[in-house]
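One chain of protein is taken out of this complex; the other chains stay put.
Presenting chain A:
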Amino acid sequence: MLKTVRKLVEAAAIGAVALTAFAAVGSAGTLDDLRKQGYATVAVANEPPYSDIKGDGYVTGAAPDVARAVMAKLGVPELKASVVAYGSMIPALLARRVDMATSGLYIKPKRCESIIYSQPDLCGAEAFAVAAGNPHKVLTYEDIAANPELTMTTCAGCAEEAYALERGVKKEQIKVFTDPPSGIKMLQQGRVDVFALSGLGTADLLKKTNDPNIELVMPVKGVPMGCAGAAFNPEDKEFRDAYDAALAELKESGEFAKIIEPYGFSAEATLAVKRDDFCPGN
């Protein structure tokens, strides 16, 4: 009996060592591995229109659609989605649970310390959702900071949380939601006064919720336009550069605009910015 246990432990140890070795090999030429494998695993947050997972598991939305077109050019025909909260995307990339994150993860200096981005692929304004008539007259994050009675909800680790904290909103005023629809529910039930998220994401949620008691505040003044890109593990610089080259082709041919404009994104706004505007040298 003891012998079997010892054997099992040994086998597990060997397995663990083999896995580590495999992971080390995997990082050498990620793109080659993906070509061989025939698909890439991407992290998405399921926040339409940025990313959207259909009932049958097909991943779509503006960011994955751009990534799918780019990856097809690079010889990887398929994308498989893994739903990851925004706050967990960077750890997922670093731990190589996913090959890339394509979900409208904004390019932010703090994030650039940990991961690398492609050139921007989606830009959009920020928005709030508030009770109809905007009873507390909330138009900016500063308005929330000025009234400590107010509470807001957004996702943990999101750009919106950082915007709020940077502009003087207290930690106690922010109640993070588990997923955006739950955040809207909290607003409907009066658990919070303000719901903050990307403009198009919020607009899409409100359209689906179709509740006359809630209204949209867009754009939120005083915060920069958020620009997202596909995100990669920092060791995958080659992969990222190949991705950038293919993305540039896509932008030039006009195919890019055809993909993102039906989702409500402006190709013009996106083409006007570069990664270096947000994270020089990333």
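As a working rule, a contact is a pair of C-beta atoms (placed from the backbone, for glycine too) under 8 Å apart; a residue touches a chain by one contact, two chains touch by 3 or more; residues count from 1.
Following the convention adopted for this analysis, contacts and distances are computed from a predicted model.
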{"item": "Identity of the absent chain, which is to be given by its UniProt protein name, from \"Electron transfer flavoprotein subunit beta\", \"Ectoine/hydroxyectoine ABC transporter permease subunit EhuD\", \"glycine dehydrogenase (aminomethyl-transferring)\" or \"NADH-quinone oxidoreductase subunit M\"", "value": "\"Ectoine/hydroxyectoine ABC transporter permease subunit EhuD\""}
{"item": "Selected from A:Val176, A:Ala242 or A:Leu271 as touching the chain missing from the view", "value": "A:Val176"}
{"item": "Residue among A:Ala131, A:Ala162 or A:Val273 touching the omitted chain", "value": "A:Ala162"}
{"item": "Chain A residues touching the omitted chain (full complex)", "value": "85-88, 90-91, 94, 114, 156-157, 161-162, 175-178, 182, 185-186, 189-191"}
